[in-house]
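What follows is a single structure, and I will ask about it in a moment.
With one protein chain held back, the other chains of the complex are shown just where they sit.
Chain IDs A, B and C follow the sequence of writing; residue 1 opens each chain.
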Amino acid sequence: MNIDNIKKEFPIFNSKIHNNDLVYLDSANSSQKPLVVINRIYDFYTKEFSNVGRSVHYLAVAATNLYEKTRSSVQKYINAKDKNEIVFTKGATEAINLVANTFGQKYLKEGDEILITELEHHSNYVPWHFLRKEKGIKIKFAEVNNDGEITIESIEKKITNKTKLIAFTHLSNVTGAILPVKEITELAHSKKIPVLVDGCQSAPHLKLDMQDLDCDFYAISCHKMYGPTGLGILYAKKKWLEDLPPYQGGGGMIGQVKKDGISYGDLPNKYEAGTMATAQVIAFDESIKFLEKIGIHNIMQHEKQLMDYGEEILRKNNSVKLVGNPKKKGAVLSFTIDGIHPHDIATILDEDGVAIRAGHHCCQILHDKLGLTSTARASLGIYNTTDDIDKLNLSINKCKKIFNLK
Amino acid sequence: MNIDNIKKEFPIFNSKIHNNDLVYLDSANSSQKPLVVINRIYDFYTKEFSNVGRSVHYLAVAATNLYEKTRSSVQKYINAKDKNEIVFTKGATEAINLVANTFGQKYLKEGDEILITELEHHSNYVPWHFLRKEKGIKIKFAEVNNDGEITIESIEKKITNKTKLIAFTHLSNVTGAILPVKEITELAHSKKIPVLVDGCQSAPHLKLDMQDLDCDFYAISCHKMYGPTGLGILYAKKKWLEDLPPYQGGGGMIGQVKKDGISYGDLPNKYEAGTMATAQVIAFDESIKFLEKIGIHNIMQHEKQLMDYGEEILRKNNSVKLVGNPKKKGAVLSFTIDGIHPHDIATILDEDGVAIRAGHHCCQILHDKLGLTSTARASLGIYNTTDDIDKLNLSINKCKKIFNLK
Amino acid sequence: MNLKELYQEIILDHGKNPRNLKKIENFNNDATGHNPLCGDKVHIYLNINNNNKVEDISFEGSGCAISMASASIMTDLVKGKDETEVKEIISDFLDMIKEKPELSSKNINEEDKTKLMCLSGVKKYPMRVKCATLSWHTLTSAINNSKDEINTEKMDT
Partner (left out) sequence: MNLKELYQEIILDHGKNPRNLKKIENFNNDATGHNPLCGDKVHIYLNINNNNKVEDISFEGSGCAISMASASIMTDLVKGKDETEVKEIISDFLDMIKEKPELSSKNINEEDKTKLMCLSGVKKYPMRVKCATLSWHTLTSAINNSKDEINTEKMDT
């Protein structure tokens, strides 16, 4: 599959927005879906639907096998050691809540510290805040530097002998900074501190290798990875999944159930209570296949070229200021325009079919630090082209004209 | 829409199972999906996809409106007072976990009692068990009678001045017993005890009227209601959603986020952390429309006829024993055959394309009580016909022949 | 074209050079409002005299052109009016933004009506309605001196 005309695999690009072609630059929010994934959902529901795991009839057996096949595909794609290290959740948010809740229950007490960063998405802060309220733990923030990066030093500085876990994003959804996950993990492990990585933004764009990164937990949102909505993945080392208590209770996650006690099922069932997002899991196998067909190296190269082109164009544009200047950066171009509020930018761009996001992008801590309430963000997917960047730039010029800027 | 040939609205019935027509009798596990629902998912992803709530561009605004439209449809369908009393979850299991967790946090302490019943699905027991372990609460079980019913007396008997909540199923997924929700709720409220109803099995089959039932919480699984997988609904009275703490933390559910504190969003956002199952919610609107078109009274009448026919046929069949004999019964025919294990029954039936479920149906407590480890269960949906029942009966006779029974 | 209606000269002017953007010294009522979706904030300061008249009013905050213009025009408009008049104007404005084609309040003169109607362009942009109404809701709580923060999510806009 050639990445240069991959757009045609995504039916959404046949739609017109206000009579214009869609220039979709909101993939960090959620990516569009290729036809193979959409078709898989359709076919599954029309020809093969059954709930998984519980019945022994033909459709149920077939669905269960398909469901488990996706687990194996994910394992392979992210190079996890064991397929039972892959837990399906409703999203990355649930994945992080799962870890915070169960790790917190078992290992955290008053005065303990969780170290996160100023770059974190609310999804990697609020779950820890719950523990702060409930257990009296402390949350420390590694500081972002002027380029919008988190360095290993900024992490190291905040580690104390009370640090019980370090949780940070792999790729910032605002500055685009790519964090040195492997190095931070090495440092943390040298002090016997486990590491959770929020992989929401990295998963669609970077090569994923759990055994190489060696982190303890890794959270992924499938809907940002060209997959269906309502699905996420928690990767966790087996020792943790075996060691931690269950999260939600219900059907399928139990062993024996008596009036006075319950034993839990084995992995991965222990963490998949209730009827799961069957169709979505099964369709996500197509997302993985699709990504594998293009090849992660081609994706990374394509997006790097786009990023370079985009940064160059935007830097040249008067009044436009890029947010953050990290040395390693991926897939996200956040910017402000002096004199135009991001909300106004987004509205004006939308009129041309250019879809970006404006706001704090669920990163209020970072925006406070930057002294901004809001930024405009163009984020990239595999289907974007330099043409999209040119259209973005043209529409930005239109904003400036409306607001009488030069 | 005429319910008598509604099967043709469900494309799955064009599939062959081991060269036979599919006789789908596993709807209590998960229902099949009508084409309108499947098409809606397809159309949404191919023409309209965007994440909801966060961006101001065209697709995002349209998706947000569609998403909220489903909330209004659900409100109307279940006659809730306020649309913000509808919270989307990943399933009924999550809905019950949400209540157990947040209600437990705020209102339960050692020695307090939660009253459930012996009919409960693991999803309405395990979440309370977590609180038993964590907080030292007690779980009391209202006893099932010989007909597989829970009477108001059996509930009343177990209420003490320590009872803090009563949680029970509306319709048993094993005996089919329909519980007197309104009367139990009245009794509970007269003692100032709130009520949670597990509506998983009732939602597809009975008229839902939250204001009439007056229960405090009601949990629904959309995938059993002719909707997509990965979606559930928690109905909760507004006063509870305002009063209880949030459940999962993340994007979208916050108000202001500072390093030292967080304020939460208003309803329903407070309980919808992270990216939700956007496509599924939007498609579920079609499930509701579909049900409304047929009309709940037609559905109830159709299923009652089927139930009566099924009970008659099975009672006549030598060696077949129905499980439970409740006076008010819906949609579920559980049975055993002396001398044939339910697993063997299910396998043999499957060869004829007759899909039933065998096992404990996530109700081990009930099976213990009945002195069984496992039962066979044929459960009905709107697409079933007396012909399906006849085929079930024929296949049962085949089982008996293989096992040399009369 | 809709954008021209949304970003009329008056809006751009008030957005860029908002009137009454400061903290008055002698305020006796105030309230803050916040839109969690975009992070926009507004703080309204009121000086209401013994005759229940708005002696002075100002605001602080940051936001898009629409929200700044709305706060700016609003503060200009209500200065000198008494509480009941102000309340009536607020509800007239909110009705107009929500559904009514025109303003009908007797308490607004024609020139001010023209200014306010410039904000009606947001009707075509449902996600932006909150931007136009945040300061108005906040003014209501300032008048009622209810110290609760106004969160536009809760509002019926």
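Keep this in mind: a contact is a pair of C-beta atoms (placed from the backbone, for glycine too) under 8 Å apart; a residue touches a chain by one contact, two chains touch by 3 or more.
For clarity, every value in this text was computed on a predicted model and none was experimentally measured.
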Displayed chains contacting the withheld chain: A, B
Selected from A:E156, A:D209 or A:D266 as touching the chain missing from the view: A:D266
Among B:T46, B:Q364 or B:T385, residue touching the chain not depicted: B:Q364
Hidden partner chain, touching residue among B:N20, B:S154, B:T347 or B:N397: B:T347
Where the missing chain touches subunit B, by residue: 339-344, 347-348, 351, 358-360, 364, 367, 373-374, 402-404
Where the missing chain touches subunit A, by residue: 53-54, 56, 60-61, 64-65, 254-256, 265-266, 269
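Note that only the chains that are shown with their structure count from here on.
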Euclidean distance of C-alpha centroids - subunit B vs subunit C, Å: 47
Geometric centre distance via CA averages, subunit B-subunit A, whole Å: 31
Inter-chain centre distance, subunit A versus subunit C - centres from mean C-alpha coordinates, in Å: 38
Interface hub residues of subunit A, defined as touching at least two other chains: 343, 347, 358-359, 364
Multi-chain contact residues (two or more partners), subunit C: 37, 125, 128
